[in-house]
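The structure follows.
Note that this complex is displayed minus one protein chain, with the remaining chains in position.
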Amino acid sequence: MSETEAKENDSMINEAYLSIAPETTEWKLPSARKVAIICLVLTETGLFSIFVAGYVFYIGKSLTGPTPRQVLDLPVLATIFLLSSSVTIVLAERAFNRDRVGLFKFFWFATIVLAGLFLTMTAVEWRKLIYHDGLTISTNLFGTTFYSLVGLHATHVVVGMCLLLLVFVFSLGGFVTIMHRERLQMISWYWHFVDAVWIVVFTVVYVIGR
Amino acid sequence: MRLSLYANQRTLRAVIVFAFSLFCFIGFGHVEPAFGKNDGVTNIFRPLSQPAQEIKETSFLVLLVCAVIFIVVAGLLIYAIVRFRHRAGDEASEPPQVYGSNQIELAWTVLPILVVFVLILVTSRTIADIQNRKAPPGAVQATVVGHQWWWEIRYPELGIVTANELHVPASTGDKRRPAFLKLQSADVAHSFWVPQFAGKTDLIPNKENRMWFEPTKPGTYLGNCAEYCGTQHARMLIRVVVQTPEEFDRWVRDQQQATSVATNVADSRKAFFANSCVNCHTIRGTSAQGKFGPDLTHLMSREMLAGGVVPNTADNLRLWLRDPQKIKVGCLMPNMQMTDTEVDEIVAYLQTLK
Partner (left out) sequence: MATQEIALPAVREPSASLMERLHGLVITVDHKKLGLMYIGTALGFLVVAGLMAVGIRLQLAVPVNKLLEPDVFNRFFTMHGTSMVFLVGMPIIAGLGNYLVPLMIGTRDMAFPRLNAFGYWMFLFGGLLLYFSYLGAPGLAGHGSAPDVGWFAYAPLTARAFSRGTSTDYWILSLLLTSVGSTVSAINVIATTIALRCPGMKLMRMPLLVWLMLVTNFMILLALPGLSGAQIMLLIDRYPGGHFFDTQAGGSAVIWQHFFWIFGHPEVYILMIPAFACLSEIIPVFSRKPIFGYPIMVGATAMIGLISVSVWAHHMFSVGMTSVGNTFFAISTFLVAIPTGIKIFNWLGTMYGGRIRFELPMLFCIAFLFQFLIAGLTGVMLAVVPFNWQLTDSYFVVAHFHYTLVGAFLFGIFAGFYYWYPKAVGRFLDPRLGLWHFWLFVIGFHLTFDTLHFAGFLGMPRRIFTYDAGRGWDTLNFIATVGALCQATAILVLAINIVRSAKKGRLAGNDPWDAWTLEWSTNSPPPDYNFATMPTVRSRRPLWDLKHPEDPDWKYE
């Protein structure tokens, strides 16, 4: 059967369908991209849950070395930076949807800057912990679970920053248009997820764990 | 055009009957003769101790329940296959298109729930009974420490350390002397399994587990390590020697002696202490206090060597000392590169460690 004949055959079948399903109401399905990001968030939640479970399980079980109470300070400033970045990204999206490209670029860049500031503060904290307090990933159970969990989160922040930077660079060249609205939204959902995880990590490590 | 592969009802029936009989023959044909023989065969359905006996009773109930379920469901399946198969005259028509039935679904949901309920009751009762047992005053307390690929056995209250062969007294009606074990590990995860005595319990580093059993018939019973622990997991065998109370007390007294300095083997002793044997092995009463390998103080009182791999004879000792890797490749005793003379001397010395 040639391609045209196959197509005719197919359309014959489809006409038959139409005859048996004359009433086709509006057929609206969720967007594939939204479903995909939700799935990604689900699986990453699973991954973080394992590390949180490990952290919680080992609270108080270290045989030696510095304890959380001795060395951890509440990372208030870092948290403010990161959570503000969620605000700026929302503002960026709003600007984008209203076609305010300049404002969009500004807030998007602000998000990147705030994320960078968060990472810098994390680096400062880790420097103090390693050189001043002698806490490394191999010091004791607290060290292992702390650096793993916080490090896993920081890795996700880095990945998010790369995505944000990519978009920013493209936007500088004028390549980001209204066609990309949904993709931007998906990146912002990922970013909100990263921030939500930080709230959990903060609570578990700096509030409960101490 | 349709492919029709089975029009022959007789063939189908014959195959099913044959398959089922084969299954039964293979299964029971090989478990059955094991009933009544205790020589090395460790049949979990031939328990010689609690809790294995209680486990067997629970399992028989469960087996019965499962057998009934199997017969009913398999029977229905066979019935459906035979009764509702496509026959020659059926070519043109489709059978009645039934989409489901809520009553039937309810029935075959409720029934399994009832069965499950019974199983839960039976299971939880047996779990509690076995796990919550406490040691009575006359119990023998032993600590078993798992090593890569041998068992260290300590009787802390009796001051005995030995390896691989656990001696316990048989319990009699009026003199109950169950064995209560603490299980620890020096390296990786192991598992202590003597099928005719009890279920298996793991030996996990940094976690002390407890188990107990209470054999009533003297004899030697076999077990295995049942958690993969590396190269020679298969050759980490357990021997439990159940003795009459008198024999057990005699064994304890013998084991409690530190080694005597036998004078006629002074030279051979030298060979042992000149080599680095003392780094890994302990012989109580001497300067050999190594902890890495098995305690050798009463080596000759054991039936087997190398964790149950070869019988304890002079020849096997010689082979072992020449090159342990030939008997148990991968084991953690290296080839000590000794000369034949040294080996003979050490064997002579070890033979005095009764």
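When the chains are written out, they are named A and B in that same order, and each has its own residue count from 1.
Just so we're on the same page, contacts are C-beta pairs under 8 Å (C-beta built on N, C-alpha and C of every residue); 3 or more make two chains touch, one makes a residue touch a chain.
Note that the structure is a prediction, hence the values are computed from the model and not measured.
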Message: Among B:Ala142, B:Ala170, B:Ala198 or B:Met338, which one touches the chain that has been omitted from the display?
response: B:Ala198
Task: Among B:Pro51, B:Pro215, B:Gly307 or B:Pro324, choose the residue that contacts the chain missing from this document, as touch is defined above.
output: B:Pro51
Task: Tell me where the left-out chain touches chain B, residue by residue.
output: 2-6, 19, 22-23, 26-27, 30-31, 34, 37, 39-45, 51-52, 54-55, 58-59, 62-63, 66, 69-70, 73-74, 76-77, 80-81, 84-87, 90, 92, 94-101, 104-105, 108-109, 112-113, 116, 119-120, 122-124, 126-128, 130-132, 148, 183, 187-189, 191, 193, 195-196, 198-202, 204-207, 209-210, 222-235, 329-330
Statement: Across the whole complex, the chain not displayed is touched by chain A residues 1, 3, 5-7, 9-11, 13-14, 16-18, 20-21, 24, 27, 29-33, 35-36, 39-40, 42-44, 46-47, 49-51, 53-54, 57-58, 61-63, 136-138, 140-141, 144-145, 148, 152
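FYI, only the chains that are shown with their structure count from here on.
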Query: So what's the Cα centroid distance for chain A and chain B, whole Å?
result: 50
